[in-house]
Structure formats: C-alpha cells, structure tokens
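A single protein chain has been omitted from the complex, and every remaining protein chain is retained in its original position.
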Amino acid sequence: MANREFDVIIIGGGITGAGTARDCALRGLKTLLVERDDIASGATGRNHGLLHSGARYAVKDAESARECISENKILRKIAANCVEDTGGLFITLPEDEDSGYGLDYQKTFVEACLDAGIQARIISPEEALRMEPSVNPRLIGAVAVPDGSVDPFRLCSANVVDARMHGAEVLTYTFLDSFIIENGAVTGVRLLDRRSGVVSEYRAAVTVNAAGIWGQAVAAKAGISIGMYPAKGALLVFGHRVNNVVINRCRKSADGDILVPGDSVCVIGTTSTKIPFEECDDMRVTPGEVRLLLREGCSLCPSLSSTRILRAYAGVRPLVASDSDPTGRSISRGIVCLDHESRDGVKGLVTITGGKLMTYRLMAEKATDAVCRKLGLDRPCETAVTPLPGSGDGRIEAVSRRFSGKPTAGQKAAAGRHGDLTGRIRFDSPDDGALVCECENVTLAEIRYAVKELGVTNLEDLRRRTRVGMGTCQGSFCIRKAAAALAEALGDPSLADKLAAEYLEERWKGMVPAGWGDTLREMEFMQRVYKTGKPYSYDD
Amino acid sequence: MIKFDVIVIGGGLAGMTAATAIQQAGLSCAVIRAGLSLSNPSRDDFVKAGGRIIFDKVCDGVFDGSVLRGVHTGKLGATLLEARVFVLATGKFFSMGLAADMDRVYETVFGLDTEYEEDRSKWFGASFSAEQPFLGFGVKTQDGLALKGGEPVKNLRPAGEILAGISNAGGDASETIRNSALDAAKSIIELCRK
Partner (left out) sequence: MQEINISDKNFEQCQKCSLCETVCPVMANNPAYAGPKRSGPDSERYRLKNGIFFEDSLKYCMNGKRCEVACPSGVKIADLIQQARIKFSTASPKLRDAMLASTDLMGPLASGFAPIVNISLGLAPVKGVLDATIGLDHRRTLPKYSSRTFTSWFRKHAAALQDSFPRHISYYHGCYANYNYPQLAKDFTAVMNAFGYGVHLIEGERCCGVAKIANGMTEAAVRDAKANINAFRKATATGRDIVTVSTTCTMTLLEEYPELLKVDNSDVKSRIKLFEPFVFEAISSGIVKPVWKEGFKAKVAYHSPCHQERLGWGIFTIELLKMIPGLELIELGSNCCGMAGTYGFKKENFKVSQKIGEPLFNEIRSVAPDYVACECETCKWQIEMSAGVSVKNPVSILAEALDLEKTSELNRA
C-alpha cells in the first residue's frame, strides 16, 4: 500500500493547483495533487489562452496590470514552448469616440500602461494594418502592446510534469469526499477514486483548496463559508488563424473584445454572466451569446463574418466576494489567499482563488508561502527562474532539427506542442509516424507518448495534451482511428467504441451553438460516419 | 443552349439511380453534379447507356411560369441547359442541396419551399447519439413535385435526401433513397412517353 502521508495536499488540478503543486515540490515538500477530473478540465482549459500584457487592466486596476506584465515576462522565460510572442493591438474604432473611448482615452490608456511598466506604443492605423492585415480597416488609432498567446493545457501539463519530476504524486479522476478534521484542524482528506469507487484516507499537515469556482463547495466541506460568484465566460473558436496578432478594443473592458490567435485557430471572447452554481458543471453557450460574440468579433476583425465557427465553449471565473463587504457587491478580481486558521479558526487549510491564468504562478507562490509558513519552513520560491520542462528551446525550428532526416508535419507539430521534451516521443517503429488526426498532425507516436508519460486515460485527456480532434472536422474523420490507437496504447482495444462515443458527445456539445453553415455540414458528416458506420463507399 | 429530355441535378445515390433508370428507358439524360458524393454510386450503367455526366454546379433556373425551362451552371456561363423534366437530387447539408444560416434553412438552387423547425434550439437532439431533427429537414412536395412560393413546379421532382424526412446520416437509408429515386424516374418516364 502506497504511503499516504504528505506535507501538503492540493485540491484542484487546474493551473493554480498544478502551479502550487510544482512550487511545493520544488521547495522540497512531499506533495499530493488531487483532481476530480483531468488536469486543466475546468476554467484553465476554457479561456482565451491570452498572455496578457496587463494593458487591459492598466486604467482600472494598476495592481493587476503590474502583476500581469511581470508574470508575462516570467512566462516567456520559463514556459517558452507554451507561449507564442504574437504581440497585441488595442484598436480604436470611429464609434468609440461617441461612447467616450476615442483617442483621448487612448492617451489615458497609454499613460496608465507606461506607469504600470507595460511597453505600450501608439502606432498609426496604417502600421497596425501592416502588423495585422485582418484588423478592421476602419480603425482610427492603435496601440501596440506585448500581448501574446499561451496554451493553458500545455502550461498546466508542464507544471504537473515538473511537480512529478520533483516527487509529487498526482491523482486525477479523484474526488474530495470529505476532510479529516481533528481538534478543529484539517489533517487530511478522504478521496474517492471515481473509477474504482474506493474511498481512501490521505494525510497532510496542510491542505490547499485550489478548486476554482468549486472551491466554495470544497471549503464548505470543512464548514467554512466563502462567498463566490460563478461568472460564465463564453468564447467562439474559428476554423483557422484569421489573425496572427492579438486584437483588443481600446475601451472599457466589455464582452467579446479580445481576439486571440492560438495554435491553429483563433478565439473570440468573452462574455460575463453570473450563473447559478448548478450550471458550472454543464455550461451551454446560448444563441444570444454567439450573436454577441460574433458581432463584437467582426468589429475587431471583419473577416470573422465569413469564417467558420468550429465550436463554442464557456468557462467559469471564480469571483470572490470581498470579506470586508458582507453584501457581496464588491468583488475582488485580484488574487485571494485565505488562511482559514486566522480567518475561520480552522487549522491546516488554505484557499487560493481569484486571480487569472496569467497570474497562476504568483498565486501558487503565495499559496506555497502560506503552506511553508504553516509548516514553519523558510524556503525561497524558485518558480520565477526555473524553466518548466519542455521550455529549453521550445521553438519548433530548434526542436524539429533534432529529428534525423527532414522532420515530418507530425514531428513539427509535436515539437510545437511539447517543446524540448519532444525527443521523448519515439519515432522508431514504422507506424509511429502514421498520422491519426490529420487536421492537427497528431501521430501514433505522440499518442503513445501521451499515454505513457502524460497520464492520459480518455480522448478528452488526449485532446488536451495533443489537440487530437480539435481541428476542422472536430473528430468526424479521425476519432475512430484515434480511439482505436488510444485503446491499444491503454492496453485494452475493446475500449475503443466507448472512448469514441464519450468524446463525440463532448465535441457535439460545442458544435451545436455554431450549428449552421459549414459546421452544420460537418455535423451531418459526423452523424453519418458514426451512425451508419461508413462515411462513404467507392464503387468506381 | 444544350437540350436533354431529362436533367438530374446531383450525382449521389438518388441522382444516379434516377438517371440510370431514365437513360435506360431510352430518354436522353444528363447528370449535373458539383463534385463527388459520399454515397458515390457507380456511374458505369448510366454512361454505358449513353448518359452524360457534367461536373458543374447549378446556379439558378429559368422559369416559364410554373415550368422550369432550363438551368445555368457555374462553368457554362450563359449557355442554358434545357430539359423537359428535372430531378433535384442535391441531398442535404453536406452535399449543399440545403444550406442553413443562423436563422433559416433554404434550398440552394431554386429557393424551393423547405420544411424545418424555425426555432433553432429544436434543430438538434439532446446529445450526439440522440435523433437529430435537422436531418429531417428538406424541401416540400405536392404529388411528387417541388413547391416554390406555395405553387408546384410542374416539371421538377425532388428525390432522395433533399426531401424532408429522408436522411442517410442517422442510419442506413439507402433503400428509401433508391425507392424515392425510382418513383421519380417512373413518373418521369411515363410523362415523357405520353
């Protein structure tokens, strides 16, 4: 039986939990990371993937802006393979003059950016169009900022891999059943293995609640109340990269005002709607949200109106009510780190929440500092300077040079995803190079690697690590192949049909809100491939 | 102008089935098709019987009142392809017989009357594996003739998946499709012989 004594247990395998696990492990703590689903399956994997420069917050929230630009610079260094230096634009359109966000506001905006240490530069509309030809040509002003894109799946995965490499244990598909509370202190957890149904006890001096919006429910299990408000943010994924530079609107933050190029697609978002807690586990994007995002997206980049929407999805921001305001009206968007001993008299429990993808590392640092304090340890944080696995020289060019002969599309794509860890993907046997997902260039070898080293158990897990089925066909063409390959790599070929069926349900859910035009055609094709068992026949 | 007895628009299972029966009955028949189809039925019998396959996309029709006189295609420009009777076998969304935008479903070639749910939220089943209402959308008919603006087009017979209620995507429906094509062919052959 495995040792179930740890220094720290972290609940939640999103980016905050993964980052905290890594930080704890790097500081030499015996760490357990627990996730009820797969890593990055909550809000972490359901956002823009924007590497904020902080410019968006500069005018209203200087502190967030400073945190962003500082973390932006750190992530470029420690997570080179997860980050793409696209640059960003904040554009002003003629109609913004009418709403009070014209070129005068642009001045205020740039000053606030510079105050926060963000290199913002006013450029002419012509230069903006040269930098990003897809930007709305009606623009009357533009500011260039150091925005970028970041792949949240990879970033989360890299943190988990590094935590593991430093001795942490990771349990996915494991649910927090209850806390073990002794003498008013949390001394461990009872965890339910969702696959076997077995509940086991694990002990640690400190437990960190990093469960995002689900953190309210986690805290409640220790009898603690945290006022959280789930804010749903909907996004649309387009079929290809329409833009190569992040495009923002230079005005007060509003719905659908950021278009981010990420990997082979681009994403417009987001909205912000308070939703009841019951909806957090099954969010559907409404036709109203789709229309709104499309309308706003088209004013950033008119060609979106003639680009296929692959799917729609939504994440939940964990907004936390400020403790000093019991009405819950004043909501903090910053990082919230609660030591429940001082706050609620419950020892051994820390909640880390609020914040955003961009500041996950800083959140992890604060949480780990709190853990160390509680353990009476004084160990410095190293996560700001220690590169994540894969980050060495993560450029596709550099990594793909290491393959013998000319790298194939599959190898180049893998290099883009796994950075300098790509060498661990073995292209030895003749079928290793065979493409499984043709839209996203995923090979058998990459699938085998993901199963062996990245803890993949189903197609959703595989998708988050490799992009399998995320392309144009959303799996219509390849999922049967991918399911067979995955089932084989998992050692049970009979799983294939079940894996494919589960995955298609998830894909379908995202396609329904965008179900018209070419997406509807694809949906008919998908139905046909899977319901008649044969996509087509070649008689002649 | 190039003239045939019958023009079949669409070369999938329904189109080729109807066209082959018509050509074999001694009528001159052309199939106009935009690309290959998923069902990709054999063209051999049709071609052997002297049928003509034209890879082109029909853009619009020229009407004399409620009679379709001929069609224009993308590649043949002003040249009108005429026939006494037309079969519309352009299939559903994938094959672009039907198209949908955010709010409506329409027939792409002639703007025929279509049958569909106006409320978009009713287009799809609750899950992937459920039955999908959108696969049942299609053109309306009266006595086998297509309707345009509520009036039947006297020489335009839809066949196969373009029809409401027939789909090959929710399960194998080849038999139904073939039968609908043969029905259309039968009535056309009778009509042309009169």
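Note that the chains take the letters A and B in the order they are written out, and that residue 1 is the start of every chain.
We take it that contacts are C-beta pairs under 8 Å (C-beta built on N, C-alpha and C of every residue); 3 or more make two chains touch, one makes a residue touch a chain.
All of these numbers come straight from a predicted model, not from anything done at the bench.
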**Item:** Full-complex contact with the absent chain, from A:413, A:468 or A:485
**Value:** A:413
**Prompt:** Looking at A:31, A:159, A:472 or A:527, which makes contact with the chain not pictured?
**Reply:** A:472
**Item:** Sole residue of B:49, B:67 or B:96 that reaches the chain not shown, by the stated touch rule
**Value:** B:96
**Complete:** On chain B, the omitted chain is touched by residues 1-2, 34-38, 40, 47, 52, 54-57, 73-77, 79, 94-96, 99, 101-102
**Prompt:** For chain A, which residues lie in contact with the unshown chain of the complex?
**Reply:** 239-241, 244, 261, 263-264, 291, 294-295, 298, 305-309, 396-397, 400, 406, 409, 412-413, 416, 435, 438-439, 441, 471-473, 476-477, 516-518, 521-522, 525, 535-536, 538
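Convention: only the chains that are shown with their structure count from here on.
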**Asked** Which chain A residues qualify as touching chain B in the complex?
**Response** 287, 290-291, 501, 504-505, 507-509, 512, 515-517, 520-521, 523-528, 530-532, 535-540
**Item:** Complex contacts: residues of chain B adjacent to chain A
**Value:** 37-44, 92-94, 96, 99-102, 120-121, 123-124, 127-129, 132, 134-135, 168-172
